[in-house]
Each structure stands twice: as C-alpha cells, then as structure tokens.
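The complex appears here without one of its protein chains, the remainder shown in place.
And now, chain A:
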Amino acid sequence: MSSILWIKNGRVIDPANKRDGTGDLYARDGVIVDSLSESELKAAEVIDAQGAVVCPGLVDIHVHLREPGQTHKEDIASGTRAAAAGGFTTIVCMPNTSPVGDNPGTIRRINDSITRNAIVNVYPTGCLTVEMKGEQLAPIGSLKNEGIVAVTDDGLCVQNNEIMRRAVEYARMFDLPVMDHCQDASMTQGAVMNEGYWSLKLGLKGWPSAAEDLIIARNVVFSRQFDAHIHMQHVSSAYGVDIIRRAKKRGIRVSGEATPHHMYFTDECCKDYDPVFKMNPPLRTEEDRQAVIEGVLDGTLEVIATDHAPHTADEKDNEFDIAPFGIIGLETALAASLEVLVHSGRCDLSFLIARMTHMAAEILNLPAGTLSTGAKADITLFDPDAEIVVDPDQFHGKSTNCPWNGKRLKGKVLRTIVAGKTVWDGNQITAQ
C-alpha cells in the first residue's frame, strides 16, 4: 500500500525550478510526483496549505550535533528534532565532536546513530587534520568511504599554510569541498568579542576582523592555485565578503555562508556582558552586518547556515571571558532571516528560500533542496507573516543559548515533511 500526499492550495515556491505560485503538490511513497490519479487523490493524505508557503525542506550545512561526546548539550535525536521544528529537513553536522570525526570508526558511529535517531536527513563531515590539530592530514579518503560530504576543522582553523595547502589538494582528489572556519589564531589569543569601539569601551579583549580576512585571502589563493572548492563558513567581516566577491568575479571556486545572527546582531549587543552574544566569529559592527547582508543579496554568500552551537545554561552563565562561544539557531533561522531580508523589503521570499534550500545543497552536492519531480518529498510549510515570540524553553534541542530570547519575530513553521512523512506539525514533533 503506497503512501500518498496531496498538499492543496499553498503558495508553492521552488526556486530551483523557478516556481512561485498558488497550486498543489503531490508525493507518492516519499517522492515528488507530477500528478496523481483519481483514485490516488481519493486515498491521499490531504494537507490544506491555504495561506501557507510550501517550499523544499530547508537545508542547513553548518550544524553542531555534539554527538558523540557532548550529548549533555545536544545529540542527534534532539538536534534533528530542533531542525524539524525549524523547518529543516537536511542538515550537515560538524566533526568537532568528542572524539572528533578524524577516523572512519567515528564517522561510522555517527552514521549509525543517524540511522537510529535522526528524524531529518543528516550528513556528516570529516576532519581535515588529525585531532583537528592542524598538523597532519586526516584519512580523508577513508572518511569519504564512510559517507562524509565535506572536510572541515570547524571550530578551529588550520594555521599552518603548508598543511592547508596539502589538505586542499588532497581533498580535491575525492571531490570533497573544504569548509573553513577562517581565523588566524595568533591574532585572537584570549579575544572574546569584535575588536572596535565596544571592545575598547567594555575592556574585553578584541578580535580583529583582519584575523578572518587574512585566512579568507589565503584560502582564495589556494582555491585559485589548485582549482579547489573552498567554502568560507560564517563570514562576518565586510572586507572578508569583499575578498570573496572579487575572487568569484575571477572565477575562483570559493563560496561563503552568512549566519542569521551575523545578519541580525552587532557587537553593541555585548554591552551588558551577556555571554549569549558571545560567538565565534564574533558579532561585528553595523558596517560589517550590512556587508554580510549585501553579500547575500549579490550572491557572494550563496547560502544561509546557522552554525547551531548548543551549550548548556550552566556553561553560558559565566563571565564573558570564560563562557563558551556559540549560540543555537535551528529554531529561529527562518524567522530571523525573514525579518532581516524579506520583511525589510531587501529581497523576496523566493530569493531567501533559494539560499536556504537548493543553493545550500549544491555547495556540498547534497540530493536536497528542490521540489523537482522525482526528488525526495522533503517539504516545509510556513507562514511568513505569523508572529512568534521566541521562547527557548519551548525549543526541541537540549540547549537554550538563544540571543533572540523574548523577541517577536514573524515566520512560523507550520509543517515539516521528510520523505512524505510529517515530522513536525507546527505544534509538536510527530516522528517516532
């Protein structure tokens, strides 16, 4: 007996296929189909999508699920529930777990847990270097055999240029993109927030944007030299955006991501020393914030990714200097991005959805992000105008380190469907 889905009268936005209009969407056995027969229509599960946007399930290529090793912060079950509640059907998890994903056994263990516990699609990444120490290449070929979709030492950045050069060359052999967390560590020793007016005033150790720009520039050099794809994670500085923009104009294979928080907040948010605004890279100036938004709008940063980084309340409730970097983002990404980009009038819905669906998938060659006939029926329904009040206590992940706490945003995820099955119905998780 086949399972049949009929989503009626929604505003279907599928940027990969340049579709935007009111209509119906059909799926059979977890796959998008063009049409259904009369008898199938009668047997179908019908979802009335009147007033809702129906789009491909959202894709986030930068998520920390903390499993194995730090499951008090998050695990694959809780993290994928948070993803589902945020409208994401496909996420990519970072390898800075404990142990780190620098060996086939750990990747296999992660994949086993994904099979057992994930309620959305999860793809693992592997480390660039052994123990993420930046000294010796990880067995990238063996990791690829276990199914990684990219290599990254995210959280850290390979400082040694010779090692980075070899990593880029080597990963290219396996057609694996290199994702880099761009940070010159020698310039950020003890730094906890952006270097500028606010760090001077607050007496907190400043983190210059040059520390990010230098590594972005290095990566551009290697990408050009080896014709390798290097993806710059969470770009936060105006000049960094500009370096990527100019590199792309010359046909260099670099890509970049913007996070909702770097598009939304500035370093002024740190003025009360609240560690919920402590993140890596740090929140920067209004000029940087605008440049990141411009980078998204002109295609320099082709994808929005959350860098969802759960930490417990105890860990965050500390001196700004001591508290860990990072915030969660899966359950606020859509509403926050809508506010900055769409409700502000800077782009239309289709433009934003593209950055959160097929363009994200294409960076890492993931089979996701479209409603094409024959594609997996991963679908998100949301109301872009419904107001929500952000309450991390109602979130589905394990951690609540959310800087939007208490804020009113517009954009509510009404339903998340993975392979034709509803995993989030707008109120609760419905997957087993």
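Keep this in mind: contacts are C-beta pairs under 8 Å (C-beta built on N, C-alpha and C of every residue); 3 or more make two chains touch, one makes a residue touch a chain; residues count from 1.
The definition used in the following text is that contacts and distances are computed from a predicted model.
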item	value
Chain left out of the displayed complex - its UniProt protein name, from "Aspartate carbamoyltransferase", "FAD-binding PCMH-type domain-containing protein", "Alpha-1,4-digalacturonate transport system permease protein" or "Amino acid/amide ABC transporter membrane protein 1 (HAAT family)"	"Aspartate carbamoyltransferase"
Residue touching the undisplayed chain, where the options are A:N318, A:S344, A:T373 or A:Q394	A:N318
Given A:G203, A:G251 or A:G345, the one touching the chain that is not displayed	A:G203
Residue numbers in chain A that touch the chain omitted from display	196-197, 200-205, 272-273, 317-322
